[in-house]
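Omission of a single protein chain aside, the complex is shown with its protein chains in their original locations.
What follows is chain A.
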Amino acid sequence: MSVENAPVVDVDEAAIPVEKKMYYRFESNDKKEFRVSELAIQQSETLNRLVEAMGYTSEDVENKPAIAIENIDGKTLKLVFQWCEHHKGEAIPVDDGSVPKIVEIPEFDAKLMDIDNGLLFKLIWAADYLNIVQLLNVSCKKVANMAQGKTPAQLRRVYLLPSDEEDEAAKRAAQEAQDPRAREVEEEFEERKRQGGNSFF
């Protein structure tokens, strides 16, 4: 097991009250371990609830196994915790319903998200899964910015959007994979219709 040098971002100790100086240990699905401050964890509603429910003491944190986050890999989790440490203590934004949604990407976030789209995709999944509202907002803003000034054909390429034909083919394939007999019945029914009947009975 490899252990990341935690905390991911330097902690301003003076700014953190004594009772908050606890670092939780988390483990990604590829067995990478991270130590994250309690204050940073508050950015994630999911993790915050989890650690609250666990009620760990400082000793528990050190002695018990790291908390496993099974569907996020180490590379993505590192970005997530870097973001949380940088934004720890910040208020969690509330959706004001504005349209279009006004989101500014701070310089730190822009640098953090200067990654390939594959990793950005995983980061969005992770932000959604861990319910980190502002990380989800800025990462979605980055994806939204990709649409600017694009024609429908370009949008199809940028967002890998299937055409109607491709959607239809995927739907058929999914149906067949789920129940091959259903397709046969459908074909049989179509054949009977062509022959003039409209019922099996």
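FYI, a contact is a pair of C-beta atoms (placed from the backbone, for glycine too) under 8 Å apart; a residue touches a chain by one contact, two chains touch by 3 or more; residues count from 1.
Keep this in mind: contacts and distances are computed from a predicted model.
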Q) Looking at UniProt, which of "Actin-like 6A", "Receptor-mediated endocytosis protein 6", "F-box domain-containing protein" or "SUMO protein smt3" names the chain we cannot see? A) "F-box domain-containing protein"
Q: Write down which of A:N63, A:S98 or A:Q178 is the residue touching the left-out chain.
A: A:S98
**Q.** Candidate in contact with the missing chain, chosen from A:R35, A:H86 or A:R156
**A.** A:R156
Q. Hey, which chain A residues sit against the chain that's not shown?
A. 96-103, 116-118, 120-121, 124-125, 128, 136-137, 140-141, 143-144, 146-153, 155-164, 167
